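Removed: one protein chain of the complex. Kept in place: all other protein chains.
Chain naming follows the written order as A and B, and within any one chain the residues start at number 1.
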């Protein structure tokens, strides 16, 4: 069995932002030498998510708009805002998840044509966001 | 270590539809010969999801109703609709995820009594939806 874990270091520049990490993930899968197995893409954060979708600028804005609608940044109804003013980011991160798992077949990540891999920043800007990529297989 | 990947080919007949793929997934796990490990059920699409829940017709309609409420098909507020009129499906797919991972113990998929595996179509009908099933373990 082969296992490789690598960490991506990412700086974000806005409160809400989608960062396309597809190419970086695919390079790690290539480096791993795994021909068949899976890859786990995991953000060790409580105010960010990982999602898979199309890299189209309008849609990327739509995703952020939906996140804002769903999580209501700054709302006084969130108790956590009395402590840190980022309850919205915790809620989005918890419910939409901080990881995605994709198959690896014949040395390549299996993904659809419109299925890029994004880190979703919900409480930026941050200098040192991290994404852990673990490839496992043979 | 044993690894087996198979692809399910699925035709959908409605714009929104839940297709129960539990039996197909369980057959692939059986075929794999894996006794202990996990199974990844992954849809290589940006307008569909995989979810686990009860196969009860009323609930299946409720799930679709909730998806419609959450994603607002046809809304002019989604920028992506200027391009492709399926922003709702991208949003549902991104946030609710295109994969689920289940344990395999003693050669069987571990799942609750009411926990069937569904492909969620949000932009059908489509002739060639795909689900990739990867079983890994020993």
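As a working rule, contacts are C-beta pairs under 8 Å (C-beta built on N, C-alpha and C of every residue); 3 or more make two chains touch, one makes a residue touch a chain.
Just so it is clear, the model here is predicted, and its values are computed rather than measured.
Undergrad: Which candidate, A:8, A:34, A:87 or A:104, sits in contact with the chain we can't see?
TA: Final answer for the missing-chain contact: A:87.
Undergrad: Counting contacts across the full complex, list the positions on chain B that touch the omitted chain.
TA: 1, 36-38, 51-54, 56-59, 61-63, 65-66, 96-97, 100-103, 105, 110-112, 114-115, 136-138
Undergrad: With the missing chain put back, which residues of chain A would touch it? List them for me.
TA: Considering the whole complex, chain A reaches the absent chain at 1, 3, 5, 40, 42-47, 71, 77-80, 82-83, 87, 90-91, 93-99, 101, 132, 134, 136.
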